[in-house]
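The excerpt is restricted to a subset of chains, each kept in its original location.
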């Protein structure tokens, strides 16, 4: 279940070097990404239109790519411009080109109707390129459908259990009631917790003598992008009073690779210790460790559900994930209806 | 093809420690086994009823288990007794509990209608807990359907060939004619061989100057349990005259894990060398080696039959295995008819 008319994160900018033929599968479609001499990134179908050999194991020739099976050469628009041993190149010899926008260190590819590609639908991932936010970029691969991971991100009650010894540290997170705000293409989730012990990972960089208040304020928008402001501060003050607070920013993107696998791009940065690489690295390490905890749990869950399917029973905490799944369902159905007529 | 209304061996008693959350799949169903403070073993569906996360990677809290995804807590009856962040726990929030009996070091689980669970249907595995029988317990995993292994156990003619260099030692075993006796839920097989050389494995613990007489006397009962008395003795005497005989006992259980894999619990003990651990260990080692010979043959057979299926051609020696397959078929059909009728 996918919404196609969306910008999907295909790569971190630094993954697409100037000479690279970078291959990544998105929504089951094999895509070649390459950065032109101008710096622009283009995305082409990775299958040579002749007999399906991967262009990504071909050869860069300037802004062109040559298939190294029988030598067909393509320009950056996806048009075949040379067939060895053949004087004419028929006009239909070409590969699909996908709309691309590179914004704030993420390379986005539009997977739906190119006519509908609309930069206004890009998510606001400016924290990726904000000099006040210090972070290390990360990528993780999941061998499950992206919606299982979206479920996880839509319900932070799991921090108390999955991340008990890393990002959690208190059952109060699970006890708290989040607030939900509908967005045009997603959901805003606000979860606040008063007077809890620091999370274990806070202790690797913070210095709070006693309990803290914590907040998680995030938008989760189509196709599966989380944009968060979170942090901790001295307990008991108003939620607008950030005196003594430690602020963090996070951008995370789920991109379906196939129906059963997912690319996960993420960063969690800090704004409170400028130039302190130790803190930045420590936060990155803790988040990676925690996301590996998520992956272990989610993969165990999915393996069991595939082996022995069962009807799931909803609880109150599912409110967020149910809304997001419903949104994806409505949008995907609308696209299917539009496509058939 | 399974009979569900049966006691299946789920584990050796020692596998279920006091703190354990022990996971084992039986008949495609993921099951959590845990031993309560009282010593009683309980078997629950291993899938949290919320979203299917495995309880077996959760946390023991006394006689309860907590799912470590979103924190639901279950008591030993399978009832959910806590949902973090939610005051009420609806009554339907629970996981299935399976009837369990622990008898003579095997933990049995009833896989059918709990109303029909009947301890009178437990097999007579008392040799597992008889102080005169000295043995080391074993477990082996098979990646084939259990009936292929039952076929093997129903026809000991294979000892002459598969186990030529371990348990066999003579083609006379294959030449001999077994006697079959119908049992209410199985088949008794008696095979006796006169005046044969010792099996190669006998020579690791016995001391017979010349040939011996050998006997194998076993019941094979639903769902796939072998209970055997066997041994060797000086040649030429009546089969009731056990003067100078070496007696052995064996209990073996096949429990389908999935349609294509099987748990195999087994022991072969000796009664003739009390306190002699060398002999006990030697018999265990030989039997494990022999069962690995079986597994290699059976897995090769099944791999070939799956890759290139063919009609099998019966021989006389199939009489036992055909009767057991027919019994399983009749009982499984009767259960299916009762379920739909």
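Read from first to last, the chains carry the letters A and B; within each, the first residue is number 1.
Throughout what follows, a residue touches a chain if its C-beta (ideal position, glycine included) is under 8 Å from a C-beta of that chain, and two chains touch if they have at least 3 such contacts.
For clarity, every value in this text was computed on a predicted model and none was experimentally measured.
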Number of identical chains in the whole complex, 2 of which are shown? 3
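One rule holds in what follows: only the chains that are shown with their structure count from here on.
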Using mean CA coordinates as chain centres, what's the gap between chain A and chain B in Å? 48
Sites on chain B touched by chain A in the complex: 25, 28-30, 46-47, 49-54, 57, 66-72, 83-86, 92-93, 258
Interface residues, chain A side, partner chain B - complex: 151, 155, 157-158, 160-162, 164, 171, 174-177, 296-297, 300-301, 304-305, 307-308, 310, 312-317
